[in-house]
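All protein chains but one are shown at their positions in the complex.
As written, the chains take the letters A, B, C, D and E, and residue 1 is the first residue of each chain.
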Amino acid sequence: MKLLAAASAAPGFLQVVAMGLITVFVVLICLIILIKIMGALMAGSAKSTAPQPVPQPAPAPVPAVPQPNKQQLVAAISAAIAEDMGSGVNHIKIHSIRKL
Amino acid sequence: MKLLAAASAAPGFLQVVAMGLITVFVVLICLIILIKIMGALMAGSAKSTAPQPVPQPAPAPVPAVPQPNKQQLVAAISAAIAEDMGSGVNHIKIHSIRKL
Amino acid sequence: MKLLAAASAAPGFLQVVAMGLITVFVVLICLIILIKIMGALMAGSAKSTAPQPVPQPAPAPVPAVPQPNKQQLVAAISAAIAEDMGSGVNHIKIHSIRKL
Amino acid sequence: MEAIQNFLESTGFAVIANEPLDLVMLAISCVLLYLAIVKKFEPLLLLPIAFGMLLTNLPGAGMYHADYFAGGVINWEELGTGHGGLLDYLYLGVKLGIYPCLIFIGVGAGTDFAPLIANPKTLLLGAAAQLGIFVTYIGANLLGFTPAESGSIGIIGGADGPTAIYTTATLAPHLLGPIAVAAYSYMALVPVIQPPIMKLLTTKEERRIKMKQLRPVSKTEKILFPIMVTIFVSFMLPSAAPLVGCLMLGNLMRESGVVERLNKTVQNELMNIVTIFLGISVGATATAKNFLNLQTLAILAMGVVAFGMGSAGGVLLAKLMNVFSKEKVNPLIGSAGVSAVPMAARVSQVVGQKEDPSNFLLMHAMGPNVAGVIGSAVAAGVLLALFG
Amino acid sequence: MEAIQNFLESTGFAVIANEPLDLVMLAISCVLLYLAIVKKFEPLLLLPIAFGMLLTNLPGAGMYHADYFAGGVINWEELGTGHGGLLDYLYLGVKLGIYPCLIFIGVGAGTDFAPLIANPKTLLLGAAAQLGIFVTYIGANLLGFTPAESGSIGIIGGADGPTAIYTTATLAPHLLGPIAVAAYSYMALVPVIQPPIMKLLTTKEERRIKMKQLRPVSKTEKILFPIMVTIFVSFMLPSAAPLVGCLMLGNLMRESGVVERLNKTVQNELMNIVTIFLGISVGATATAKNFLNLQTLAILAMGVVAFGMGSAGGVLLAKLMNVFSKEKVNPLIGSAGVSAVPMAARVSQVVGQKEDPSNFLLMHAMGPNVAGVIGSAVAAGVLLALFG
Partner (left out) sequence: MEAIQNFLESTGFAVIANEPLDLVMLAISCVLLYLAIVKKFEPLLLLPIAFGMLLTNLPGAGMYHADYFAGGVINWEELGTGHGGLLDYLYLGVKLGIYPCLIFIGVGAGTDFAPLIANPKTLLLGAAAQLGIFVTYIGANLLGFTPAESGSIGIIGGADGPTAIYTTATLAPHLLGPIAVAAYSYMALVPVIQPPIMKLLTTKEERRIKMKQLRPVSKTEKILFPIMVTIFVSFMLPSAAPLVGCLMLGNLMRESGVVERLNKTVQNELMNIVTIFLGISVGATATAKNFLNLQTLAILAMGVVAFGMGSAGGVLLAKLMNVFSKEKVNPLIGSAGVSAVPMAARVSQVVGQKEDPSNFLLMHAMGPNVAGVIGSAVAAGVLLALFG
């Protein structure tokens, strides 16, 4: 390693950065989607089956927000698709999401 | 290992079983004898010497049963001898034990 | 190793003993000096700077003893010098220390 | 671009195409996690085992390499150059027989042998309950397993996790996964497996037998017991010395009363640490190749037979003892001889109280229960002596 | 006399004449001890690291031999003949990647992912805060470090000690000393480094945004989360499996509720023991030759840049999210995405309350905070996949 010398690995290191950031974002965005799916399934099964025997006491009145959940799901999926198509973070444009 | 094939180790495996069961029984029967001897020695030394300074509080009135102890000792020794003579568990016959 | 045989390592083993005892004494005497220097520095800095925010409660009234401390410092240094000059423990003679 | 290509090819999705069975293993590990967490099947070991199984089957993760231990030979070259994964290194404690011994020190420190010392003839029940081990040995032989494999499968019937793992790690390490899963699952299922057998083999009258109260056991006896057992059993069967010796070392720490801080540590922190390491690395051996085959099904089937036969053996010998002895034994305590401490003893208590709510069998069942631990260690010693 | 001569030549005073830089290292280790003890800079790790650095630079003491690990190859011959010192043997746990994984089990057991599950989009902040890692990677490359070295330096920006040590032990073990010191020192300096950046990049109005209360998270979700994350992340990036898998094993132990005694041990005794071994042996790699050079200064400089850029990345992405989403996010929680759990989240809370004492950001900041742990493990996985 030559300190302060010209970087010998120049061709490629931007690729590393791109690949790294894209991977981090793709993985974590997919996790967002998975968590939302999990939450949706929980909510669904909670409705269809008997309530949990020992529900956690809600720390304060929490308004039920089923609709935004679905929208965020759509949003996250769109984002993930955009990512998957290879565009960097800066190029994401989400056109279709509106708050109803 | 060929699953469900004819057992190639057939000649011998019954010996293994016999040896295994006999060993387990012999060892544990000898332990019975040793524990009884230990108990007898304890009882003996407890009588001949001063009583234990802090005797464990008996959880309930326990009838003293010195005689059965000795009989069981005889029984266990007999059993061990029978084992030692090579007979399997099924062939043990104890003739001489009677409750006085 | 021949037990009870004539010691083959005879030439040298007294050297080992001398070196060992001298080293132990030199090292520990130097530690005495270092601890005293540390204590002196502490006392000095305690005076020159603000007092410690949470001073340890003294277990009982402790008379301040600055002078003996300095004397002991001199004594220990003298002892260390004596040691350094190669004399054994038995040959130390300290002439110059008097209690003021 | 080539880098991206390589990168994509290294993802689990690319690897899984060649190893589709890994998905099945992941599903199985999730089922085991479900059993451990929701059904509470011996969670202290089944949760780590299941998670180890999950980790080992993540395609490309390289946390365990079955080929570094292929043929029972440890590939020190790969391990020594740092190519091993976490589970490879932790597995060394299983492979070298260290963890089961350390756990047995903790087990011994947690075991009270007083009920056995007070009523030593319950050792016979602990011996009879090893019947399952040897019956299963025959069955496995007939199914075509090698003698060493058959011994490892039989030991499931010992109902004792560390003993089963110690024996299998020596005799048939490639079967560690299924055998450990079977052993711990069936130990958890003792309350399901045993009661029908116990009821089938006993009459209502037998189940109502009340046993006379156990005599108090002196501290001296409790201290002498582990020393005596270590020396005697090891003389009779040197191959049982590591298991029995460690069990009794722990027990001596407990009963001597002079090393309380060591006693506490071996029962708690040391045992917990070793349990985690043991669990996840035993689970790691359950790769698709080792686990997904007819053998595993055969092992699971024979395991339950082993448990059942062991329980039956204990009950039947108790009945036999009643033929010869005036002081009657409630045969329900016989099934506790399989060990599975203290669950099997609790099962005896519960089944007994169904017939007569005033009958307290728990302490009486603890005798055969702890005898069963010694019994399976001895049986393991026989198998190790013959095939190790 | 010759013996005395040899003896005197073996003292540290004689050795130091040839290695005068050791004195500088001793002074540096004392400064680090001062930072750990008086300034309370992450003392749980910095104190052992500093003392390890002290021990390794005692001339002639031989407690650590850098040459037994030269070129990334472990000299088993010397170690196996007992010539190694205590720190050589303890260092094996670092070199073989064992300690960071074990610590991550404890970290997972101590982490509550509920704020993240309740508000999963904070994962984006945890992703954005990894910006520092990759920006620093570029910088290190430009300064002439090799790609593997650059990756190890960049990972300082992950603000996660075990991840940094795990990555560096594989990619650039000769830089372990400075990288560990930088990582833990800057983690301690989070309350100093982050607030100016946070204020610079946000308006007063943004800092006063109140976020709506988090929904309660069910026990089932908390249990499924670690299993899901382990499987999914490992599929996407197998090289991240050891870190993520261990983190999630610990978390499953916590959330399952069925292995409380294991949970307690991994968070306490196991973690403490491994922390000491890790700290003193990582510190031991900081020999004068490895530490006293321009590289170390460059690493320290780039480390602080990495922290700053990561914090900025999180804040800026939070602002970007507010452009597209009606449900506003307080951008102060973005900086918590660097991890440095829970200090960075506390910094968000403190800076937020300075603008509006009624604003409680702590729980909201815990989302990106724990997301940052996952984020840096993923980033480490990328670097390990490319250069490992």
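Keep in mind that, in the parts below, a residue touches a chain if its C-beta (ideal position, glycine included) is under 8 Å from a C-beta of that chain, and two chains touch if they have at least 3 such contacts.
Since we're looking at a predicted model, the values are computed, not measured.
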Given D:Leu45, D:Ile179 or D:Leu237, the one touching the chain that is not displayed: D:Leu237
Which of E:Ile28, E:Leu55 or E:Leu102 contacts the chain that the document leaves out: E:Leu55
Residues from subunit C at the interface with the omitted partner, ascending: 1-10, 12-14, 16-17, 19-21, 23-32, 34-36, 38-39, 42, 46, 52, 56, 58-60, 62, 65, 68, 72, 75-76, 94, 97, 99
Interface with the unshown chain - residue positions in subunit D: 72-74, 76, 95-98, 101, 105, 170, 223, 227, 230-231, 234-239, 241-242, 245-246, 249, 252-253, 256-259, 261-262, 264-266, 269-270, 385-386
Residues of subunit E in contact with the chain not shown: 3, 7, 10-13, 15-16, 26, 30, 33, 36-37, 40, 43-44, 47-48, 51, 54-55, 58-63, 80-82, 84-86, 89-90, 268-269, 272-273, 275-276, 280
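Note that in this section only the chains that are shown with their structure count from here on.
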Chains touching both subunit B and subunit D, listed by label: none
Of all residues in subunit C, the ones touching two or more other chains: none
Residues within subunit E bordering two or more other chains: 236-237, 386
